[in-house]
Every structure is written in structure tokens, then in C-alpha cells.
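Only a single protein chain was left out; the remaining protein chains are all shown in position.
Letters A, B, C, D and E mark the chains in the order given here, with residues in each chain numbered from 1 onward.
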Amino acid sequence: MEQNIRIADMIQGQQIQGYYILKDIRCKTSANGSPFLSAKLMDTTGEMDSKIWNYSGPLTAEDNGRVMLLRGEVTEYNGTLQFIIHRIRPAEAGDHYDIADLVPSAPIDTEAALLEVREIIASIEDSEYRALCQSMLERHLESFYTIPAAKSVHHAFRSGLLMHTLNMMRAADFLAELYSEVIDRSLLLAGTFLHDFGKGQEMVRSELGLVTDYSSQGMLLGHLYICAREIAELAGKQGMSEEKTMLLQHLILSHHGQPEHGAAVQPQCAESELLALIDLMDSRMEIYAEAVSELKPGDFSGKLYALGKAVYRHK
Amino acid sequence: MEQNIRIADMIQGQQIQGYYILKDIRCKTSANGSPFLSAKLMDTTGEMDSKIWNYSGPLTAEDNGRVMLLRGEVTEYNGTLQFIIHRIRPAEAGDHYDIADLVPSAPIDTEAALLEVREIIASIEDSEYRALCQSMLERHLESFYTIPAAKSVHHAFRSGLLMHTLNMMRAADFLAELYSEVIDRSLLLAGTFLHDFGKGQEMVRSELGLVTDYSSQGMLLGHLYICAREIAELAGKQGMSEEKTMLLQHLILSHHGQPEHGAAVQPQCAESELLALIDLMDSRMEIYAEAVSELKPGDFSGKLYALGKAVYRHK
Amino acid sequence: MEQNIRIADMIQGQQIQGYYILKDIRCKTSANGSPFLSAKLMDTTGEMDSKIWNYSGPLTAEDNGRVMLLRGEVTEYNGTLQFIIHRIRPAEAGDHYDIADLVPSAPIDTEAALLEVREIIASIEDSEYRALCQSMLERHLESFYTIPAAKSVHHAFRSGLLMHTLNMMRAADFLAELYSEVIDRSLLLAGTFLHDFGKGQEMVRSELGLVTDYSSQGMLLGHLYICAREIAELAGKQGMSEEKTMLLQHLILSHHGQPEHGAAVQPQCAESELLALIDLMDSRMEIYAEAVSELKPGDFSGKLYALGKAVYRHK
Amino acid sequence: MEQNIRIADMIQGQQIQGYYILKDIRCKTSANGSPFLSAKLMDTTGEMDSKIWNYSGPLTAEDNGRVMLLRGEVTEYNGTLQFIIHRIRPAEAGDHYDIADLVPSAPIDTEAALLEVREIIASIEDSEYRALCQSMLERHLESFYTIPAAKSVHHAFRSGLLMHTLNMMRAADFLAELYSEVIDRSLLLAGTFLHDFGKGQEMVRSELGLVTDYSSQGMLLGHLYICAREIAELAGKQGMSEEKTMLLQHLILSHHGQPEHGAAVQPQCAESELLALIDLMDSRMEIYAEAVSELKPGDFSGKLYALGKAVYRHK
Amino acid sequence: MEQNIRIADMIQGQQIQGYYILKDIRCKTSANGSPFLSAKLMDTTGEMDSKIWNYSGPLTAEDNGRVMLLRGEVTEYNGTLQFIIHRIRPAEAGDHYDIADLVPSAPIDTEAALLEVREIIASIEDSEYRALCQSMLERHLESFYTIPAAKSVHHAFRSGLLMHTLNMMRAADFLAELYSEVIDRSLLLAGTFLHDFGKGQEMVRSELGLVTDYSSQGMLLGHLYICAREIAELAGKQGMSEEKTMLLQHLILSHHGQPEHGAAVQPQCAESELLALIDLMDSRMEIYAEAVSELKPGDFSGKLYALGKAVYRHK
Partner (left out) sequence: MEQNIRIADMIQGQQIQGYYILKDIRCKTSANGSPFLSAKLMDTTGEMDSKIWNYSGPLTAEDNGRVMLLRGEVTEYNGTLQFIIHRIRPAEAGDHYDIADLVPSAPIDTEAALLEVREIIASIEDSEYRALCQSMLERHLESFYTIPAAKSVHHAFRSGLLMHTLNMMRAADFLAELYSEVIDRSLLLAGTFLHDFGKGQEMVRSELGLVTDYSSQGMLLGHLYICAREIAELAGKQGMSEEKTMLLQHLILSHHGQPEHGAAVQPQCAESELLALIDLMDSRMEIYAEAVSELKPGDFSGKLYALGKAVYRHK
């Protein structure tokens, strides 16, 4: 019985015990009428189909995305490896495993990143914008620190939102200086920090911080609206001026740039225009980074869904 | 000196005194350096260019859209009639004139219309939706009763919003029955009644209820967002369930149908889909009504900006 | 040997005899050279792959969509149930089975529906339009009563066209009253009744009334043209006035609303504009009804091909 | 009193008598209440604004596009020449003037062109297609010989349709040979000859053959439908096979290539695809010819409405 | 052991030796850890999956598209025939096989075609354009004679570019005469001959002349740019006038017609407009020819990727 073999390293015939994430759980009935459970094992190295034969519970689709301690054997079916589980139970308090082995995380020092975000917020000259950013950060600290920036496409890993937001704030800080003739730094930085706060309610997350789906609110209202509405409510409580409250909402509502890309209104002031471009730039650069990391120099990727084209890793 | 001649009936050489609306006011300086005021007279029969020579105030662009008592002469310039004002003052309390002669109004009995709106609201089965509609009506009663449904395009006259909303509620009531398999009547009627309440804040109005411009809020946030945000706030106060609160906001945010037509999100439930279609239908029918009323049977209009095509009045 | 087990209820190992529809028939040769027939069994509860080994006729693809009496066994292949046919012959006059068990039909009382259509036609004030509707109904009665409204997408079941047309006529009747200022009720009702009559020639149907394909005429000319041309021909025979003949053709040719949705010309009068919207509305509502019927409250569908988006069934 | 001065040669102060076309006729009332007639004089060299002061008839807008004998004086107004008419009457039988001086005509020998069209028709191998072409030519001979191919854009002169059709038939003849593997020459030539026959009913023409407007039929049904419908009717009378009748209608309905360019259906066979391209090619080449004829080598035109871009005349 | 059986004729159980093209080569490892090679056999009659079990070289993906002499057995897997290779080596000098059996070629007499191309070039009146065409032909003779016109879509066979170019030159020659008023024959013919010369660098070819991929240059610069740049360089060497050099580049850069179809600039002179249309026409006709050749009269193809629609083969 081997212990905690990484999924990418499993070979046919191994008997294994270890901690893995179980996802895409489905309870089924075989052609001869007996119940079984079909699911996928996942760790940061990959995924593998899995079955528990003659199984009628207690695990169900509700347990999607949880860490399990399991024991079983690697077999082969139709030319593909498959893990047949013999014993399984959810991980418990006191179990020893490392989440970092199981779910992908942003390749950054998250504590340092959060500190830098706090410092940039502290540097916002306008006290009303600054106070609102600080309130929002405290209100949503755990979520802001943990969640991905998207379900897929880019930054789809733990702390992806933190990484994405910090990168954008760094760019916003520099560009506010470069275009100081038309940019109000306080407004731009506040809008940049806040722009994706609606994502916490837009997405359904597992206990490990992975996005398993969009929420009804996310689908029917959108994260732009969710965020702008909360800012309006909080700004009202803090007594922010009407003009600033309006501008912040405008930056949030327009940060997707074009209606056909999801913007509720078009950017109409220099800060909202720039914020939309910074968001586009950071997401594009991350898409390239993720795509290029899997290519050899001189090769093209296949057509990327998120860009609608193939990308090249130059020599 | 003739009294209150309708603008469409004025002829060259008449000396006239009467009440007219003054709009598009501009304070200018002539080539030889003397100040004058350029504006337009308006009543329900038309508009005429107007000048006050050697005039330096007190009227300014701030007085746009107000009723004036004025005296002057109809002259001709470059083949067009022009009204040269000799005396002018804003209408005062106690002056006798009929607003209905000066600004166009919806061709309906507005009191009966409001009563019918109240009755349909009272018929909403779901008490939470009904209560919210009643609160919104009381909160915005004067505005709902008075304002146009748009700055131009369709229903751009006093009480246009009331007329548009009532027509849509009648259609919604019928269609909720026809499609009762998929339509929750309470939700559809509430969404229909509320869908354009953001217009009060989206548009800047003169004292007579005419729209003179879009507000900053209207441009930067849009009336869909403004309305949905207020509904969320009010629903919170009234303790409406989370699902219903979300659905009402969704109906408001999506009632323009497509992002490229201004929808913040796409309709995704049967009621929001139907509301967007009813809104489209009522505005289209009014555009046709307004265009066709100026055509002879067998004639085509010119290309209408709002539709992107010419329309035909059949024989 | 069990009798007429519904396909959704079949389990591995059963020996069954019964009436089913055979479709997607293909005559093939196995790798070892022997002929076999591959097809699908269908009833209203579902479909199942089926084979007849060592079979060289007389059934061929020409028999697609016919009712068969067959005998065989439910087996399993690659994790899926498969019906191996041992004996088969087409159903004959005198056989006892219920078509309603085999092909899906509109969930309406079709005789009552046809009666209501006749009544609305009879209420058309303009005698020329009314006469033409009555002639078209008699000419195409069987087809109008039986065929689906589409090959897929919406109302794709027996009598789907009847159901779709009646719903639209009810809406048209109401809306002609609501918008009586611009709508000629006779024209709108006639156009609504006639709008999809070209579908009979656009689609190829099996003997049971299911659409198996588009016809060459349907592909190369389109049902809008086919219908408008027939109306022109019939109107000529009945001596309808030139203006009315033109208007009816215009309503038919434009009822898809936009050229990119298949309209041969754009709607240019109030009646054609409204007809296109009523058609859009009824098809959308049916798409929602069909999609929502398979969802639990609180769930989203997958992305629907016909709408390009997912839809929500609210709680 | 000078005689029949060409409009481009008129100078201020001349007293002139001659034959000109009168168009854009409007009966107006001056600011002081007296009636006058405003119109434009036209000959092949240009146009000039014209007035008849104190005129109350008998000429009206109904006389648009007719040849007039008139007498008057060239004056100047606002820096532009203007013709003040003193006497005017419509040209009568017996008057001596040359239409070719008054309306622009195709720069071809129209009799030779018609002969060549007849010869190509006679060379169509398939007797059914050939007979139908010959019937259509006889039925519409005068119109086919005279009318422009469009109201503006290209070939907007007398016999423009003849010139456009002949050019296309020459190209079709050559290309049917080049692509004989997929092209049925008879079908292509018949479709090419017939493709614009609906234009006769689509446009309203003056007695001189100039297009003054689109007809109601043209706007509401479109010339593609009008032509296809007539072909169907005539083919029925001549007993043409169903397949050929369908193909000819398909070529007509699809010859604008894309729905957004006015095609009722998309081209779906090689002949319809090629016909749409030949039509596009001939109209584009004529647009270039007309635009380039007004440029010096090395110059660009302004942005052409018909092409959405400027064009270059090379050195 | 049978010899050189055509792939379309292979049946299960045959032992075969012969020459075939090997493509899509992938070196893999089976679930139990042993290496094998997966590839496809190809000749002009079709393709078949193929395996070499327990194989670790020397063949690799580098050998894609080469002719192999191989020996093996036709087996069946999952209902599909599969060729298990027992022995394999690349074809060598001295081996006897006919390339025409292995790779598809243009259905033309290539030597006669080249001769005709040379003759048309020789007929170009302008000596500068003619000289440049001749130089380009000599520089790229082998490639021009051999390569396909595309990787797929149309003319994707040996000498496809030659066939495509000659057809277009024939059409250009005819149309230059038909539109001689606006077309400079020398410019049009030179541009037509040269328009696709960049394809040699845009595509990666196997030793047999088949396109196996796009090159990095092809992806990142495009064949329009590659060709225009080379023409500029060569024209400079030959002392061509600046205007003509510019025009030739313009024809190359714009020959895809629209930016969204890959044109670097829009056509802006009559010759570039016509060239783009001739290219469109010839590629469309070839797409039809290839699609229709696989259809029975009266049938439709499936939706063709290259056209976005189905096509019909008429009776």
C-alpha cells in the first residue's frame, strides 16, 4: 500500500492510500441495477476517473470538492487509468495533509501581497475613497484573500483575485502618475481595488476556495451590479459625497469596457476608461502566461477559448 | 395687438402678446459687440426662432423651458419667420394660461389611467410584490404621473411614462394568463409596473415636466441600475424574500433585452424575457402611431432614427 | 416475453415484443463482411440504439419513421442498453397500438383548438381577408392540423403548428384591441393565421407527422416565400384588392423580423412589426416552457442552442 | 433671348428660352402669403435651382420629371445661380428637342446591346429556360430596354438595366465555360438575364424613364420576390419542370448574396453563388467607372456611400 | 501477403505489404509502460488508423508525411479497421511506387497549365510588370508548380496553387477586356499571377508537397505581407516605377477583400477590387466542385465549414 502518490505519477496496478479531492460526484445505477458512485480524483498534478462499485452512500453530489481519505487500486479501462476506491471517508480535523498539494494556488506570497494592497490603499489621498476601501477590505477580508479571480479563463486558482487585484493596483499607481493630467489617482486606485468585489457573491465556492459554479445572483444580476450596489449602500452609511459615490459606482459598472463584454454602462470618464484597459491588460497577460507556460519556444498553442486565437511562444 | 396666437398660425407682420415656452436660450454677442438673446418659442403647435436684440438679462440658459409672457412682432429672415421680442417676463402665479396649450401631453385620461394602474397593482396576488409596488408608487407618485417615457423617440410628452406603463401592464396581464404555464403573474406585473422608475433620476426635467437633458446619474449609471438599486434597498426594508428581491432586480436590469440595447444582463427567466418583449412591443407601437399620424394613406415616412427604416401607412 | 414495455422502463435481459417507431435506419456491413441494420427505437419516453444482425432487407432508410412490430432482447454494450431485434415487420392495418404512445403531441385538445381558430377567422371583419383565410384552411386542413411548428427548437411535436398559431391568434386578437389606433385587426389576424403555412412544403414529414428533414424547396426558397407566393396566387383568384394582397404578402415575408433571422424584407407597417413580435414572443415562451419543464426550481439549464444562453427556473 | 443654353454654360444675366426637365417641384407660400413654385431645372450637364414667383398652377408635384418649354432669366442668389421662370408649359407633341440632351443614357449602342442579349438567350441549350427568358423579354420589352438599373448608386441612367444585364451575361457566358465542371450554363444564363426583372415594378419612373422613387410594392415586397413570383407563375403556364422552376426562383431570391444585403435566401448552388458574385462584380466595376471618371490620375475620391470607402485613380 | 492494396479496399484479416504515407505520428506509452507508435496510413483513397506495438524508434513525428514501405495485418478494433504494422522503413531511392497513388493532385495537366501561365505572362503589355512576374516565376518555380493553394478548404492538393492561379488568370484576362474602361490589364494580370506567392513561406510542406502546418512566419506575418514585401524588394532591384511598385503591393495586400477576411488594407482601385472578387469566385467555385462531387443529384451537403452553409447538387 503506497501513500499519497501524486495523480500524475500513478501507474496501473498500484495499491494506494492518501488524501485527494473528490469532484464531479454522480450517483448512478449500473445496467444490472446495482448502485455505484462515479467521480474524479484531483490534486494539483491532475485528475483521474474514479469509481466506487456497489456504493449507496453516504457521499453524494453535495460532497463535491471536499478532501477525502481513500484507499484503492489503479486499474485500466478502455486505455485510460481509473482509480477503483475500496474505502473512503471525508478528511477530518486532525488529519495531516497539505492543501497546497491538492488545490492550485496563486504563485505569489499571499501575505506580502495583502500587505502591499493595504499599503497602496493607505496611500489613497482622498479620505472618503480610502475609508470605503478599508471598510470593504475588512468586510470581505477572507474572501478577498482566498478566492480565484474567475471560474476558469485566468487566475482560476486560490488567491487569484488577490494576485489580479494587486497587479492591477501596481499598474494603476504607475499610470495615474503618467496620465496625471486627466487621472484622479484616488478614484482610479479605489475603483481598481474594488472592481471585482462582487465576485465573492457571483461564484459558488467549495470549502477549499475553488469555484464550483456561478450562483443564481451571479447569473441573474452579475458581479458588476452586485458590487456597485454594495458600494452605494456602504457609501451612504459613510456619508460619502454624491459625486464620488456616483463615480465609484460608474467605475465598477463599466469596468468590462463594452456592453457586449458585460459592461452595464460604457466607461465615460478617464478613470473608468483606464480601469477597463488595466483589467483587460492584466487578464490578457495572465492568459498568455498560463498558455505560454505549457509551450516550447517556437511553438503555437491551439486556439484559446478566452482569446479566440492561438498564441506563440517565441524563441 | 393680437393675443395668444398659436405658433402654427402666426404670419408675417403680426403684433402679438401671449404665453409661450422659451427654450434653447443662448446669450450671444453680435458682430458689432452688442449683446442679444437667441431662443425658440414653443407651444403644442410648433416652434419659432426668436431674438431679443440688445438684451443683457436677467434671463439666461437657466430659464430654459419656462413659460414666458411676451410681446413682439413676427418678422421674416432668410425666408423663415422669426419672432422679435420686445417685452418679456416669466409667467407668474396668478397668470391665466393653459399648460395643455403649451406642452404636449399623453392623449389619455391621466386620472383614469392612474386609477387603472392602482387596480392592477391591487390585483397582484403575491403580497410582497404588491406591497413593494405600492410603496414605490407612493414614493414617486408625482414623477410617475407626470414625466415622459423618454427624451425623444417615443412617449416624449407629459404623462408619457404613465401611458407607456399602463399599456404594458394591460398586455402583461393578458399574456400572464396566456402563458400561465411559465409565467408568474405577480412577478411579471410587478416588474412591468416598476421597470422604468429609474427614469425619474435619469432625466433632467423642466418645471413643466419636459425632459431637457439626461442627468449625470442617468449617463454614468443608467436608469436600469438606478431602479434596481432602489428596489433592492426598499425590498430590504420590507423584508422581501431573497429570491423575490433577486428576481425583481433581474427583471429591471434585463428589460432592454440585449446588452447592445442597454441591458445590464440578459433576460434569463420567462418573466424577464416576456417583460423585455412587452417593452419593445409597446415602444414600437407608439413609434408607429406617432409616425403614421403624420402620413397620408399610401405614403412612407422618411427613415426613422429610432427604427433605422421608413414606415408605411397603408390605405 | 413482455409486451410493449416503454423504452424508459426497459432493463437489461428483458425479452420484449411490441410496437415502436424505427428511425435513423442505416444498412451497414460489419468488419467481417456480413450485413446488418443499425437504427433507433423511439416512443414518447425516449430512444434506444438497436441492431438487427445478419440482415439484408427488406427494410431500408426509406422506412425511416414508420411504426414497427418487433421482438427482441435488451442487451448492454459499452455501458449502454441496446435492443437486439430478432423479428420485425411494419405495422399493418388492423394492428392495435396507440400513436399517442409513440410520437409526442401538442399538450392541447386539438379539436377544440381548431374550432377556436375557425371562430377567430370567422370574426375577421374584412370579408376579403376572411375568405382567403378560410380557403387556405380548407386547402391545407390536414397539414395545418397535424404538423409540428419546427423540426426542432420549439413546438417540434404533432399539432405544434396548430398550437403555435392559435396562441398567436389569441395574442393578436388582444393586442389589436390594445393598439387599435395603429392596428387593422383584420390584417393582423389574417397575417397571424397564415404566417407559417409555408412550413408544410418546407419540411419533409413521416407518415406519422414527424419532421424528418427540410425539403429542397424549404432550403432553396424558404417557407416565407413559399407562403407569400401561394397567397398571391389565391388572392388573385379571389379578386382581392391589390393593396390588401400586397399587405398580406408583406406580413408573411417580414414575419422573421430581421434579415439575419430570415426575413425576406423588414417589417414596415404596424401590423407586420407586431406580427413579428408576437411570433418571437410565442416561440420564446414555448422554448422556456420546454426548458423549464426539465429543471428543478432554483436551477439553470445548460446553454440553449435556440437562445444562446442558459435559462433559470425560479423558486 | 438665347436658345437652349446647356445648364452648365448658363451665366448670370442671360435671358433664355429652351427645353429642360423640371423636377423636385414644390408648391409653396412665401412669408408674405403669395404662392410660388420652387423646382430644379435639369439637363445632362447639370441642375439649377428655379423659381416661378406668384404662381398658383396648373403645374404641381405630379408633373415631376417632365420636359418643359420655358423662358426666363439667370439670376444670382446667395452666391449661387438661380433661374427665374417667366413663362412655362409642358412640351407637346410636335415640339423639337432631343431627349438625349436632357436625360443621361447608358454609354452604349442600345439596339446592338438588345440584339446581343437576344443572341445569348437564343444560345441557351435548355429549351425550357430559353422559352421562359424569351417570354419574359417580350412581356417586359419596353421596360427592359429603357429603365435604369437603380435609383442611384450605379447604372442610374436610361437603359442602365440593359447595359448591366448584358455585361453580366457576357461574364456569365465566359465563366460558365471556365467552371463548366459545376456550372449548368443554361441555368446560369437564364438566371443572369432574369435577375433584375423585378426592378420594373420596384421603381416609380417618370415618362422619360428616370426613377423618381421606389414603389410601395418595391419597398414592402422587394424586387427579388416580385421577380421570383412572376417567374413561378409563368413557368407554371409553360409547364417547366418543378426542379428547374425551383432553381430559377432560387437564383433570383438569392442574387444579393447575403441576407444583410437583401437576399431572401442564401445562395446554395454553384449557379446562384456565381450569379451573386457576377452581379456584385458588375455593379462594383460600374461604381468605380463612374467615380474614377471624375478624378484626376493620382487622386482619391471622397468616401463613396455605395462602397463605404474612397477610391483611387492611379497614374 | 497481398501487395499495395488501396486503403479503401482493405478488409479485416488481410496480410499486406506496400507503400503508404504515414502521418499524424505519435510516440506513446501504453498503460503497462511499453512504448508504441500510433499513426495513420494514407493514400489517395483514404486513411486508416495504425499501430506499431512495442516500438521505440527510429521513426518519430519528424517523419510525418513520408512514404513508407510497410508490412502488417488489417485488424478490427471497436468496430473500426486498424492496421497493425509488423515491419516498416522509409521509402528509398530506387523503390518503385507512384506518388500519384499516394497523394491527391490537381485534376489538370500541370505542364500545359504552366505553359499557359507563361504565355499569359508573356502577353502582359507593360514591360515592368511583365519582367517582375517572370523573375518571381523563376525564383519560385518549383514551389509554384507543386504546392497546394491551401492547407484545407479548397485546392488542398498538389499543384493546387498552379490550378487556382491559372483559372484566375483566365478570368482576369477576360474581365480586363470586359471592363477595359477602368481596368489596366497589365496590372490586373500581374497582381493575379502574384497574389498567392507568399503561400510558399506561409505553409510548412512535407517532402511530397502536402501542407502539414502553417509556419511561424505564416501565422505572425501572413502571406499577404510576405508576398508584398518580396515584391517591393524585387521591384526595387528591377527599377520599377514607384507608382507601379505601390500598386502591385496594394493588390497583394488587399486581395482578401475585407479586413475581417484577412486583407491588410481594403481594395481601393478598380484592379484590386476586381482581383479580390476573382479570388473569391475561384475559391468558391472550387469549394462547390469539391463538395458537389460527393453528393447525389437532389441532395444537400452538411454545413460546410468554409461557407458556413450547406450546398445543393441539383438534378
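Everything that follows uses one rule, which is that contacts are C-beta pairs under 8 Å (C-beta built on N, C-alpha and C of every residue); 3 or more make two chains touch, one makes a residue touch a chain.
Treat the numbers as computed from the prediction; the structure is a model and nothing was measured.
Novice: Could you tell me which displayed chains border the chain that was left out of the figure?
Specialist: A, B, D, E
Novice: Where the complex has a chain not shown, which of E:Ala8, E:Ala61, E:Leu141 or E:Val265 is the residue touching it?
Specialist: Touching the chain that is not displayed is residue E:Val265.
Novice: Going by the contact rule already stated, which one of D:Phe36, D:Tyr55 or D:Phe300 would touch the omitted chain in the full complex?
Specialist: D:Phe300
Novice: Can you say which of E:Asp95, E:Asp109 or E:Glu233 touches the chain missing from this structure?
Specialist: E:Glu233
Novice: Which of A:Ala113, A:Leu137, A:Leu175 or A:Ala232 sits in contact with the chain that's absent?
Specialist: Of the candidates A:Ala113, A:Leu137, A:Leu175 or A:Ala232, A:Leu175 is in touch with the missing chain.
Novice: Given that one chain is not shown, which residue among A:Ile99, A:Val292 or A:Ala306 touches it?
Specialist: Going through A:Ile99, A:Val292 or A:Ala306 one by one, A:Val292 is the residue touching the chain not shown.
Novice: Tell me, which residues in subunit E touch the chain that this view leaves out?
Specialist: 216-217, 219-222, 224-225, 228-229, 232-233, 246-247, 249-250, 253, 259-260, 262-265, 268-269
Novice: For subunit D, which positions touch the chain that isn't shown here?
Specialist: Interface with the chain not displayed, on the subunit D side: 11-12, 76, 79-81, 298, 300, 310, 312.
Novice: Mind listing the subunit A residues that contact the chain we can't see here?
Specialist: Residues of subunit A in contact with the hidden chain: 167, 170-171, 174-175, 178-179, 181-184, 187, 243, 247, 266, 268-270, 273-274, 277, 280-281, 284-285, 288-289, 292, 300, 309-315.
In this section, only the chains that are shown with their structure count from here on.
Novice: Show which chains lie in contact with subunit A and also with subunit C.
Specialist: Joint contacts, listed by label: B, E.
Novice: Return the chains shared as contacts by subunit C and subunit D, ordered by label.
Specialist: Under the touch definition, subunit C and subunit D have B, E as mutual neighbours.
Novice: Of the pairs A-E, C-D or D-E, which one shares over half of its contact pairs with A-C?
Specialist: The same interface as A-C is formed by A-E.
Novice: Taking contacts as defined above, which has more of them, A-B or C-E?
Specialist: Between the two chain pairs, A-B has more contacting C-beta pairs.
Novice: Which whole number of Å gives the spacing of the CA centres of subunit A and subunit D?
Specialist: 62
Novice: Averaged over CA atoms, how far is the centre of subunit B from the centre of subunit D? Could you give it in whole Å?
Specialist: 44
Novice: Could you say which residues in subunit E touch two or more other chains, in rising order?
Specialist: Where subunit E meets two or more other chains at a single residue, that happens at 300, 310, 312.
Novice: Once you've mapped the touching chain pairs, tell me: line, ring, star, complete or other?
Specialist: Topology of the interface graph: other, matching no listed pattern.
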